[in-house]
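Scroll down for the structure; my scribbles are underneath it.
For this depiction, one protein chain was excluded, whereas all remaining protein chains were kept in their positions.
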């Protein structure tokens, strides 16, 4: 069996951990190198005692030498990805970056959203946005893929698959999304993620000012007239999973049959999107620890309500990264993600 | 000290329990009679072992004789309130009904929302909607008050206090609300409220079809042009509390200063509404077990986002009922609800 | 109505907050002064937005002047109580200390358990241990009361009320207790109390080495032969409440009737202890936010199993402090704690 060697830079975080676990079940990818500047020197089993299937590896420092023939997954902070991605690319390695650094093609919007200067913007011509349902063919031929944000994925896909219906949208699209702590930075030691502040609680944050809002605006309307998106994230007393309730207003009454057809035809060959007859069937539990994006909808007058759900660490991050890796290296797209 | 005698019909449920506990701390109300057809014959301490302050009462059957001079709180199912409220009123008792039976003045909308025939609709001319911030004076003189729904309260007040700004609203107002299980019927034995289905989970239900939607539409626009409201409730893995995220679109850009002024002037004398500088400060924990409605807002272009939170069993039900009782019987409005 | 003035030193913590809320409902105690070196200068309503009934006070620094005629509750760290308690006592104020500083009469055991030198040990002759069920008369006449630990209370009382049965105990008594985060220091910012480490988790800590173990050993056997206690605390994914499962082995088979009699006679006049027919009826939910200690038992051969539950912030801390305050100042023992 052909083997493709993978190195994960920043494997100590939640996404790195998730991807490590996924790769351990994959027949063709071999994880050969993992780094973390927090737990370097420790064996992976010490750091992830809660995972049964793990390669036999020890964490290295970020700057430790990487096996020549290994390709790269960056699960690092934005500033680190900004430096490292170009470096590895120029060594001839393929790179997937899970940070937000290479997602936005408007430098001003990037620097407003991420609050630091983008000094490698020339790479934005070379990177491919890693949303297979929209850019499958480009990803197959890409050396450099930027993996989408978790919230962004939950909103871009349900809107994008509406196809030409998007041209009749009136006003701003409302994305009201709710995430578990692992999607909202919950691993951090900040007091706001203390048990006493999260359990039995619920709140909105970064209302209309989250960095995934411009990402949604850039990709949800590919192939149609651009529209404004108003995005509000909320913190759930849940560990993993995102549910997004999306409100779209049209110039005229919405025909549910037409929406149904659009969604059906756009997704009938999509292995990781599941459509439901009623949006009330969609729940976080159905997607936790899976790689699916679940979608349902209902309509009333001129309004269309879409509900979507995904696991922020799977289809929202590591699962999507593996889906992209499969495409980049010519393996079946969902190998290691769902039964074939 | 003057004493007003109160009987709670259907005191065995969550709202009845909450009101029982509140009345036990009130200097002027004396709870003299409680009924329940599930636990009749049991002493209140057996049924509510988790409450320290309780009157010395035994549960009676619904049809047990009620002390002549007692006034009535109905915490009963809609069908029961429909029969009982008129009966008690004709006996010369004052009545507050916590069910949805006497809230809507459009019989068709009522019967569509509640799915049963309203055979006492003549009483809709006599009932007062128990939202003190909107109908304080009427409530003071009322013999018959219909207590608002929990979701409805969380949406009606933030919208209503916008005053004449409501006339410039364009399209439907979006109310995306999230409630703990006690606000979503969570005491029921239904399997959908089993721990395994609620914990680590989140879902929408009754999207654009919840019975509180017409209630919001009737009262949120009192004194302004009527608008459409699109309401989606969601079930949180939380016991008590509701947070509502409300999206309002205007014909022209919103001036935050103008909104600020409106909210300030409308609430500066309201003892149970708290305004926050940023909507991100609002969270369910701050209102749990209190009688406050917390409100904050932000704007972007033509869009205004309001965030509100309340405790569904307090300001959303029993607390508001006590606020109404205080008004109906001439006691300080917040006596027993907040420090004076 | 007579009024007794109270100052709480260290009112910004969980216990101070709980006591502040309890005193607000008490007819005879008037909270006149609250201190915190973290939030001094802030109004109490800003710091505790989730409490409806609060006095109109602003937090002072610990060393701000205290009204002459105010008595003191210390809700401070051990080292602070060590310095402050004697100081306030010599000013002629009555003092209740909620820290562990003045609970153990064996200096070596104290310094082993608390890991610092006790420089005011002479005060151990003057302090009364604030467990009303054991030391009611002494507390009535005390100027200086040391409030028991939460775990300690849950174990001492069920064992102590066994009376002379304690003389037949063989070997060490096993106390296996489980607490919510507020009883295990959960307000602290430590990473071990992050949501991701507490939710869906459970673990033991300080096995046979918790500072409440010597406290249990000193007071559980007052009036009988001293015995050894082996205490293991565990951390529950719960906010408040402690349940203790206590295993006692006797030299000969236990007669359940005899145990029943002992518990009945020892508690029939105790307003805050509730006995249950079966220990399976006892649960944390029944005591949360109440001031009760619930007790039940079962036997098998030579073994007696006692199950007890309390709210660590009420009967385990602030509630017990108020019970002691009532006794010290001649008010009805449970005034403000349960219905009279």
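Letters are used for the chains, namely A, B and C, taken in the order the chains are written, and counting of residues starts over at 1 for each.
By our rule, a residue touches a chain if its C-beta (ideal position, glycine included) is under 8 Å from a C-beta of that chain, and two chains touch if they have at least 3 such contacts.
It should be emphasised that the depicted structure is a prediction, and the values quoted were computed from it without experimental measurement.
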Contacting the left-out chain in the complete assembly, out of C:58, C:172, C:191 or C:335: C:172
Identified contact with the non-displayed chain, of C:36, C:146, C:211 or C:288: C:288
Absent chain, residues of chain A that touch it: 24-25, 49-56, 200, 274, 285-292, 337-339
Missing-partner contacts on chain C, residue numbers: 170-172, 174, 176, 178, 180, 197, 200-208, 228, 230, 232, 234, 236-241, 243, 245, 247, 249, 279-280, 282-285, 288, 298, 300-303, 305, 307
Chain B, residues in touch with the chain not shown (by the definition above): 181-182, 186-187, 189, 191, 193-200, 237, 239
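The rule we apply is simple: only the chains that are shown with their structure count from here on.
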C-alpha-based rotation, chain A on chain C, 0 to 180 degrees, nearest 5: 180
Per-chain Cα centre nearest the global Cα centre, belonging to chain: B
Proportion of interface numbers common to chain B and chain C (over half same, under half different): same
Chain A-chain C separation of Cα centroids, rounded to whole Å: 49
Multi-partner residues of chain C (each touching 2 or more other chains): 200
